[in-house]
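Reviewing the structure listed below.
Rather than the whole complex, this shows some of its chains in their spots.
Chain lettering (A and B) follows the sequence in which the chains are written, and residue indices restart at 1 in each chain.
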Amino acid sequence: MGNNPLFLSLSLCFLVLFNACLATNDNFRYVSRRFGEAGQSRYRECRLDKLEAVEPSRRIEAEGGVIEMWDPSHEMFRCAGVAIQRYIIDPNGLLLPQYTNAPRLIYIERGRGFKGVVLPGCPQTYQESQQSGGAFRDQHQKIRHVRAGDLFAVPAGSAHWTYNDGNERLIAVVLLDVSNHANQLDFHPRTFYLAGNPEEEFPEWRLQWKREQGRHMSGRKEGSSNKNNIFYAFDDRVLAEILNINIELARKLRGEDDFRRNIIKVEGGLEVIRPPRSRGGRRGEEQEWEEEQEEEMERQRESHQRSRWDENGLDETICSMKMKENIGDASRADMYTPEAGRLSTTNSHRFPILRWLQLSAERGVLYRNAMYVPHWNQNAHSVIFVTRGRARVQVVNCRGQTVFDGELQQRQVLVVPQNFAVLKKASEDGFEWVSFKTNDNAMINTLAGRTSAMRAFPVQVIASAYRMSTEEARRLKFNREETTLIPPRMSSRWPA
Amino acid sequence: MGNNPLFLSLSLCFLVLFNACLATNDNFRYVSRRFGEAGQSRYRECRLDKLEAVEPSRRIEAEGGVIEMWDPSHEMFRCAGVAIQRYIIDPNGLLLPQYTNAPRLIYIERGRGFKGVVLPGCPQTYQESQQSGGAFRDQHQKIRHVRAGDLFAVPAGSAHWTYNDGNERLIAVVLLDVSNHANQLDFHPRTFYLAGNPEEEFPEWRLQWKREQGRHMSGRKEGSSNKNNIFYAFDDRVLAEILNINIELARKLRGEDDFRRNIIKVEGGLEVIRPPRSRGGRRGEEQEWEEEQEEEMERQRESHQRSRWDENGLDETICSMKMKENIGDASRADMYTPEAGRLSTTNSHRFPILRWLQLSAERGVLYRNAMYVPHWNQNAHSVIFVTRGRARVQVVNCRGQTVFDGELQQRQVLVVPQNFAVLKKASEDGFEWVSFKTNDNAMINTLAGRTSAMRAFPVQVIASAYRMSTEEARRLKFNREETTLIPPRMSSRWPA
């Protein structure tokens, strides 16, 4: 085993799971009596007879970009206890400061930008030196660069903002884990904005979602007098007293007559204190390699610091905590089969904040006609978002029934429930995706290949169970040497 | 950061939270089909459009004192997954031995007494020496002194009793965390008495609560043949056999014809083995200081012992576990602003049993017209109980709607749901309270002051988000130097 890095890696993952056995990942299903029919409870009902590839059904068009929402009342999302949204932020666009009742796991599909996450009690370590500006020096909490391929974690209730400082759109798909233990409100995603006059992202009425489907409502709905900014509710005079400012300035906190909505455009660009993104103007592979090195160092540094926690229970690590990990770069792949594709996974061992969020993710690329071996998720739901290409996907339940068999395309989401068997085959165009998993150390069991359940069984068990000769059982068990990704045959038999 | 004790303290709190990230605090809402309308499910429904300051709606008058209960079916309590009751024990009053399906966090408002909590498997370390009495020596488990300002923790299912050995009434407000993971029964608080003929504290029918409101039923309800003492159900002869006593004595366990109810009066006072409360007869500040020193020593001793656990996984610490911490003494305050007031908080780092209970608490005192800056609870509900005075309180939801704006008075309870923004301003009389929080390391984010989210944002983000000049954004960000409590202006603008 020691000689096989794959065994080691999988075993490590399993070990971490065991080690973190206390980490409950109670993924409950959300039931609103409004959503229910005839007042019936559908709590924790993952008895899905039919899955569906789902596209966004709602869209907010703001000054500085667009937000797309998937219907959170869809039974697939209720089963997984999650909600999905996607940000498309224009260059110079700023997603307003906000916090949510659920932790967020964010995958950056495209572009670059930076992000601030407020950690209460942490110092303002980004400081302008005296000589850099005028009489006044700003100082604020750490700001983190993001770029395509990054997985970014935001704890529930933590205020955060995002800015696109690049030349192309910054696109990010977001998992909101509303059934996470960190959410003590109900299972509906609720975003609390700290500024502006934003539109509500997930209105609560299913009816509304239904009605909106197909026409992509973008304006504010009639009759709504909500401002969706927590400052809106406070009295100007009280705010002025509390902040020790005048009333006119306090009034600006309330966002009245602000029609820019959730994402605003910063004229002239946003200037904040932050370290340079790239040194020496290098681009491409070299720069990526350098960023990876930095991340690796950050990882090691943090790992070291964590052991210091164990010693004295007191450290400043949380304030410089690693909040992102790149799982998109080709060079980062954990599994790579030249003719089939690559996979990058992460878990709370590599990316410790995931232990807090109880989530993890997998980034995959399948080349044309390649397959992901059939497998089941042992301890998590898998929420697949397609970033590029197409695949034929089949999902099977415990009764041997196919609950999904169809094509999955870009921008579609499919939930594969825990323990259900799933098989993917890329189309002629290939297939690229990110899977969010509802466990910080998600494990899969494959049904074919060198690390499969088949290999774990004795040949005689296989021969007896399938009524085969010993020789046939050996072929079944040993003929496939790949572990996860399978290159296409010359004549592929399953139409994608 | 190292120079700022507040940063250190908040950061430590955050750090502990992360460290204890596995500590789920699944606060579920309780739904009885009896409480529901038309059989509809309202599980985990924290979609409160309207909060309310709630007073006790039921009262049990017993021989040795009174118990007040808040209606556990109120949607605010169902949202937070908790129940509230309050004991008023007369001098020489003994609250009968009992255990509950939920952990208890108890705040001693007033008076003094002592408390026994049964820890199964722990030795009877309080022993009478031979010469102290007659032929027979008693021995029993540890007894703990309590006094005003103490926070006391009782695990779910642990038997406990309380006695008032002072000259004034012993008053205690109790949070029962029915949605705690330690409760595997339903979300209704159920107290199992081990003696007497007590009245049921939380009858299950909402109807009953409704009917009782305003008339404070104190006698036993008609038609009830329950005795609410688990010994009542067992056969006298069987008890006699098991306890190896005669049947007449066994019969006394059943509490028949005992009309003293839940709190009894001990004629002549209760004599138990316990260390002296105060040495040298000192009183007041000096004595308090001394008790604090003892508590600090206990804390350190325990901390030391806990590290011994880590070494060999075996220790006797649990049996001498710290079950109380004083958060009421002025000298204990974690935050103090001379003209505004003081705050004492605790968490599982300071008071380790809270890690088990997944609860924590905050004790606050606001001087006349002072304010608690607007803030949100990041990871907990906050259950406020008013011990003295009055305040105007405003609570705001994610839509910028005010869900509570009113006065909060002594003996009233208000639940501030997780993530909702809240602002408090003391009346002319000042305001004193205790807040129970449904997380063992509850964190707040303030909206103004030196450690606020505003300070974490860059000035340019503030300027862009609120459409201000850079200069205005700097004022908004830096004009308020206090962190949490704000002294009144000369002419205060918000009527309390």
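In the analysis below, a contact is a pair of C-beta atoms (placed from the backbone, for glycine too) under 8 Å apart; a residue touches a chain by one contact, two chains touch by 3 or more.
Quick caveat, the model's predicted, so the values are computed rather than measured.
Of 3 total copies in the complete assembly of this structure file, 2 are presented in place.
We take it that only the chains that are shown with their structure count from here on.
The two copies, chain A and chain B, are related by a rotation of 120°, based on C-alpha atoms and rounded to the nearest 5. Work out the mean CA point of chain A and of chain B, and you get 37 Å between them.
Considering their complex, residues 1, 4, 6-7, 9-16, 18-19, 21-22, 24-27, 29, 38-47, 79-81, 349, 371, 373-374, 376-381, 394, 396, 398-402, 417-419, 421, 423, 425, 438, 443-448, 451, 453, 455-461, 464-468, 472, 474-476, 479-480, 486, 489, 492-494 of chain B touch chain A. For chain A in complex with chain B, the touching residues are 20, 22-24, 26, 28, 30-33, 36, 39-41, 43, 94, 96-97, 99, 101, 116, 118-126, 136, 138, 140-141, 143, 155-159, 161, 163, 181-188, 190-196, 200, 204, 226-235, 237-238, 240-245, 249, 252-253, 255, 258, 264, 266, 270-273, 309, 313-319, 321, 353, 355-356.
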